[in-house]
Structures are given as C-alpha cells and as structure tokens.
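For this depiction, one protein chain was excluded, whereas all remaining protein chains were kept in their positions.
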Amino acid sequence: MNLSPTKTKTYVKEALLDSRLRASVDKATQTSLAKRNDKKEQIPYWEELRYKAHSIKRDVMEHLDTYLETFEKNCVSNGIHVHWAANAKEARQIILNIAHEKHAKTIVKSKSLTTEELHLNDFLIENDLETLETDLGEYIVQLLGQIPSHLTAPALHLNRQDIGKVFHEKLGIDYTEDPNELLTIARNTLREKFLNADIGISGVNFAVAESGSVVVVENEANARLTVGVPKTHIAVMGIEKIIPNMDDLAVFLKLLGPSATGQKASVYVNIVGGPAFQKLKEGPEEMHIVLLDNGRSKMLADPELRETLFCIRCGACLNVCPIYQQIGGHAYGWVYMGPIGITLIPQYLGEKEGKYSPYLSSLCGACYEICPVRINIPHHLLKLRNNVVEKGYSMKIEKIGMDIWAFLARHPKLYRFATWFPGKFQMLLPKGQSFPAPGYTGERALGKFDKKGFRKRFLEMKKNK
Amino acid sequence: MPSREKILNAIKKAVKTSSHLPEKPDYVEKEIESKLTSITPLDDKGFKEQFEKELQAVSGELVTVSSEKILVEHLYRDMLAGNNSSIAFMGTDSIFSQMSNLSDIQCLNTVDIPEQDRKATLANTQASLVSVDYAIADVASLVVLLDNIPSLFPHYLPDSIYVVVKPDQLVANMFELMEIIPDEKKKNMLFITGPSRTADIEKILILGAHGPRKLTVYWLES
Partner (left out) sequence: MKVALFIPCLSEHLYPESAISMVKVLEHIGAEIEYVNDQTCCGQPAFNSGYRKQVVPVAERFIKLFQGKEYVVSPSGSCVTMVRKFYNELDINPELHSARDELSSKIFEFTEFLIKVVNMDKVDGTFSHKVTYHDSCHALRELGIKEQPRKLLKSIKGIDFIEMEKSDTCCGFGGTFSYKYADMSISMVARKCKYIDESGADYVTSTDSSCLMNIDGYLRKHNMKARAIHIADILAQSMNL
C-alpha cells in the first residue's frame, strides 16, 4: 500500500464517497468512545491522573539522555542486548543481522506502530524471512497488503464481509463472515507459527528506566506468545517510550486501558526484563532492544512541539475526532493518523511532504480534551501550520492575500472600503441568492453581506437616540 | 560516530532548551489520593465484592470454595461439563495429588514435565490450574511474578485457566501493588485480566483470541 500525505486531499474526497468505509469507521469509533466514557466515569481521579501522566512525560523528555543511559545500563545487567538506530535503515539492518545470525526462517510479530514506521514487514519478506503479523487486526490488513487504519484497531475500516472475502481469497478457505469462525481460522493458523517461529518481534508500550524492563500491553495473548515462546525476542521502541519507574507504570496503565479500548485494564500486561530463559528455562534465550530515533531527537529540540512525543498511541484522539470518524486512517496517508498523526507527519517527514496534514483539522480541540497525557494537539497544529508557512510551502496566492489583509487590517479606512464591496456587489445578485465563495458554497449557502454593516447601524442607532 | 553517541548527543543538545509546557497543578497528588481512598472498599468483604464484580465485567468467573476438597469437586465437574480431559497444575501441588486420583482426567504437574517438552505438552493440554502472587481488587487483574514460578506456559497456552486466589493476596489497586513488590521482582511480571479477547472485527467482542477462552478464579477461603 503506497500512501503519501501529499495526496491527503484526494484521499479525503475518496473516503467521504465510500459509504461502506464510513459506516465501518463510524460504528467502531462510536463504540470505542462510549466504552471509554463509561470506564472513565468509574475512575474519579481521571483528570488528575492526566495531569500526573503529563508531568511524568515532561520530566522524561527534559532528561531523556540520562533516562536512556540508565535504561540501557539496567537492560544490559538484565542480560538484554541494546542497539541504537539513528534511522529506519539502521534499525532494519540491525534486525536483519540478528535474524541472519540466528539462521531464522520464520518471524512472528505482535502489533508495533514503530515497526510500521520502518516498513519492516516488507523488508524482512524481501529478505526471504517469513514474517507474520499476529494481532488479528494486523493479520487481516497484512493479508490485504494494507497498513493499519487505526492505532489500536488496525482493521477498523473493514466490515466482516471484507474480512471474509480476504480470508477466502488468501487462505483458500470457504467463505464465511462469521466473526467467531474467522477468528478460529486465524488462531489455528497462527498457533502453529507461534510454536515454531525462530524470532518474535514486538513493540514496546513503556520502557521502565529504573528496572530495565519493557512493557507490552495487549488483549489477544498474541504478544504474550510473541515475547514468550520463540528463542529470540526483539523489542523495537522509539526513544520516547521511556518512563522512570514502576510507580509511573501504574499511572499510565490506568489511563491506557480506557483510552485505547474502553477497558479498565487490558488483558495482558507483559513486563519483560531480560530473556525469560534465564529464569524459566523456556522461551527466549536472547533478548534484543532496538532504540529508534528516526527524527525523534529533532522533535525534542522544540520546547513546545516536544509534547507530541508524550503520545502513548492509545488512539482516543482518533475515536473522538469528527474528521477521523468520517474518513478513517488511510486518508491521512501515513503510518500515524488522526489528530496525533497530523502533528507527527510534518515533524517526521518534513514540512514539504507534510504541508497539507496540519490543515486537516477544524481545530475543535476534542483531541486535547480526551488525550490521557494532555497533549495540546490544536495548539501544536497552529504552530506546525506556521512552520509550513515559514518554510515557504503555503500557496503563493494565499500568502499574497494574507500580506494584503495584514496591510488593510492596520488601515481601518481602507479596510472598511475593501469590505464594503461584497455588500454592494451582492445587491446585483438575484434576490435571495447569497454571495458565492469558491469551495465554500455548494452544499451550503454563505451568509448575506449586510449593506450597511454593524458600525454604520450602531452609529445611526446612537444618533437617533 | 556510532549511532548511540549520535543520538545521545542530539538529545543532550535538544534538552538544553527547557519545556514551554504547563506544569502539574499543586492539588493533583492530594486529589488523587483522596479520590482513590473514596472508592477503596473499607473491609475484606468489600474488597472481595469489588474483585468479583470487576472479574465478571471482564468475563471471568469467581467461585468461592471453603476447602481444597470442594475446589477439586468443582473443578472436576467443570472439566467434565466443558469436555476437558487434560489439565496441567502449577504451584498447586496438593490439589494436583487429589485430582490425580480421578481416572477420567489426565493430570500433569508442570514441574514434572521435562523443560524441552513443556511447550508442546502445554499447547496440547486443555486446562490448567495455577496459583498467582497477587490479585488487584479494583480491576480484577491477577499478578504473576516470574521469579516465583517454573513456567509461564500454563498461564496462556491452555484454553481454560483456573486460578487459585487466597484472600490475603488481594491488594486494593495497582498503586498499592507497586509499593508492596520488591524492586528486583518487579522486573519480570505478567498481569492477567480476564480471558484473552479481540474486538478487531466490527468491534464485536470475542473471547479466546490467541490465548485462553475461559478464566475461573477459585477464591479459596480456608
């Protein structure tokens, strides 16, 4: 699936015309949102916890170098191999080298957006490694050759018929659209793979500096099987995933479950501090952690935009976004989607490629209101729009327009004169018609320009008194 | 320059500018504490009720038993009702010996299975009866410390998991849990909250994704 955020405008148009997609996304987001609100209501200290989580992340980002060094030191003493990757290419090569060293043939993967950032699956498959996504949603989108359309519900854009069809076509089974049967098929196919895979690759929800452990949160037990069964476990994480200690983990786990899937607690929290074989004589004999920068240290340099690194990828901002609710994730054209996606796209890919993304928002602020770590997304979008303009990627004509506006707005007489025109021009239109505004009108009428305007009316009113 | 140094240098440079981000209001810690207290049950009975309610909410089942003997009887009936004929035990030795006398159920003690065979054996075992280290009342999570067990497989390879929980293992919430467990033991843990599940198809909840479909807690009051 070759998506690009430069084509966002086209994708949005297409998505809006796709009634099947819209029905799936609408139903899924509304369900998640209702469940989230219900669980949140049961946690009376929710708002305070959001502040606390924000302050923990704030501290982490201000001392990220120290925390990473502590984390590395503790991992090493737990018997974990730590690798540093400055970019996607380095990370891919590190993982491939481990696979070669282990003479691996089959790799099972549990959900990791960071590895989507690396286009890791395609790369490993090109290198003759059987690489299978094991989260049901991820498995479905992998069969379709797509990328996830949601941070926590990868196949949210599909309905059961879509899924039945791809299982029938790709797995050669009789068509069924029964969710139970579809799951059983996936479970049986993948169980076999889990038990025989050479390597398990997982993402990381939290990396606990003080203990040298990574935390993988999930519901399906596929991550448990990924990190606990194959002989080698590779955990891939962005450098921002650090939290200081286990007390902090309790804070984030409380927030994550309701925000992500509307659960008070996710089914499995896997806290892994070293290869299990050291303790259990089963599962991984070797454990590797890949610490990925890939643009994150650059994001950290901005004293405000660094807040976007606080994201715990729960997807709540997607579910609540009146735009995402109607178009789903692929329309955003990249691995990260929705409100948080459009703050990340220009930061990761640059303002040129991401010039349309920060504008795909009405700035309504529902994302900030719901964010469990209080990322002020609308605020950051405003800053990112300014960056697009400053770097010269806004439309020339718009810039000229803004320059003229700025001049007029400082010269009230000229401003009044300029704004007097539409009102006059409107009188020439057929009765009842409103002024046409390019792009705006069509499905909705523009308001009518008043012949006099407030100022004149007000002054007249005063005079008559 | 190696990537490690490159990344760390970039971070060191980046963090020199301090955040222009809002700070946590002063009242936060105190409010969390007092609100947390307000929803924490007052006595043992309240804790158990909370745990049971939350366990049911995540599709788990709680069965109160007053002795191991009654537990065995219930387990036996439940196994037969679910057409299960094999079960692995872990950390529940005396129950294992009582169950082993029953001829129509194949009973295995995990510690007796050779290490290299465990994966295959447990993947082909239908049920397990396991112990845990703690249970969390306000979310119905079960807590396993890897330091205290010979294997994790019985917790997630079989389809039906039976867990023995004793009243003194119950803690109020995850904050309390983190205070109780020694740091060294916190490095490797597993929290389990209900049977595995997915809602990846049209948000329809289905139990038993890649792990157990059924989770029963025996609340052993003796």
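Which chain is which? They are A and B, in the order written, and residues in each are numbered from 1.
Assume a residue touches a chain if its C-beta (ideal position, glycine included) is under 8 Å from a C-beta of that chain, and two chains touch if they have at least 3 such contacts.
The model shown is predicted, which means the values in this text are computed figures rather than measured ones.
A.B. asks: For the chain that's been dropped from view, list the shown partners it touches.
C.D. replies: Even though it is not drawn, that chain still touches A.
A.B. asks: Pick out which of A:25, A:197, A:299 or A:388 touches the chain that's been left out of the picture.
C.D. replies: Per the contact definition at the top, the residue touching the missing chain is A:388.
A.B. asks: One chain is left out of this view; which of A:7, A:281 or A:448 touches it in the full complex?
C.D. replies: A:448
A.B. asks: If the hidden chain were put back, which residues of chain A would touch it?
C.D. replies: Interface with the chain not displayed, on the chain A side: 9, 12-13, 16, 322-323, 326-327, 358-366, 368-369, 379, 382-390, 394, 398-399, 402-403, 405-406, 408-410, 412, 415, 419, 422-423, 434, 437-450, 452-455, 457-459, 461.
The working rule: only the chains that are shown with their structure count from here on.
A.B. asks: Roughly how many whole angstrom separate the Cα centroids of chain A and chain B?
C.D. replies: Roughly 29 Å, centre to centre.
A.B. asks: Quick check: in the complex, which residue numbers of chain A touch chain B?
C.D. replies: Listed in rising order, the residues are 24, 27-28, 31-32, 44-45, 48-49, 51-52, 54-55, 58, 61-65, 68-69, 78, 84-86, 90, 134-137, 140, 153-156, 159-160, 163, 179-180, 182-183, 187, 190-191, 194-195, 210-213, 219-222, 224-225, 228-229, 239, 246-247, 249-250, 253-254, 257, 261, 263-274, 276, 279-283, 291, 293, 297-298, 300-301, 303-304, 306-307, 374.
A.B. asks: Report the residues of chain B in contact with chain A in the complex, numbered from low to high.
C.D. replies: It is residues 2-4, 6-8, 10-15, 17-25, 27-29, 31-32, 35-36, 38-39, 54, 57-58, 115, 118-120, 123, 136, 138-141, 146-147, 149-153, 156, 173-175, 177-179, 183, 186-204, 206, 208-212 of chain B that touch chain A.
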